[in-house]
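Handing you a structure now.
Just one protein chain is left out here, and the rest sit where they should.
Right after this comes chain A.
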């Protein structure tokens, strides 16, 4: 019985920042906590014993879309080796999605965005914190929670401009001399990342 309790505690940490990805998540209210069809089928066969709990009973329900838009956006920004921001309440984040810079405000529609190498800026009151992200994903949930995951994220002032210029020149040269598709793709990635770093430094 205590094992179940620790399972519940562990799940509540996980589910507060990561909810189930379901289709049409804007249509559904909070997710169900008990498996009703299983319980009914069980009762038909074994009426005297309580139906066992299925995994869905241990999962925290997806938080429902609040009826009024919350005033702040809660951001979780994690990297594989550290958690940069953990449930930080901010006014807005601008994420570098592959479709362009996307501004996320409280009450944003639930979205999953793939990120391209670029600048993530976190706006809180008057202060703006900028990070350069190598690539990753951003999950925006209906209840104004945003999870951003990236492999590398550095504050802009940790980037060395001379190394960026050197890398850009090197990869532009590699791109022109590349032969196989794979080499071309690698060189293109190099050019792209370095020019994004460049514009992050200047912009």
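Keep this in mind: contacts are C-beta pairs under 8 Å (C-beta built on N, C-alpha and C of every residue); 3 or more make two chains touch, one makes a residue touch a chain; residues count from 1.
In the analysis below, contacts and distances are computed from a predicted model.
For the chain that does not appear here, its UniProt entry gives the protein name "ATP synthase subunit epsilon, mitochondrial", which is one of "COMM domain-containing protein 1", "ALA-interacting subunit", "ATP synthase subunit epsilon, mitochondrial" or "Response regulatory domain-containing protein".
Touch with the hidden chain on the side of chain A covers residues 81, 98, 117, 132, 134-136, 151-152, 154, 158-160, 163-164, 167, 181-182, 184-186, 188-190, 193-194, 197.
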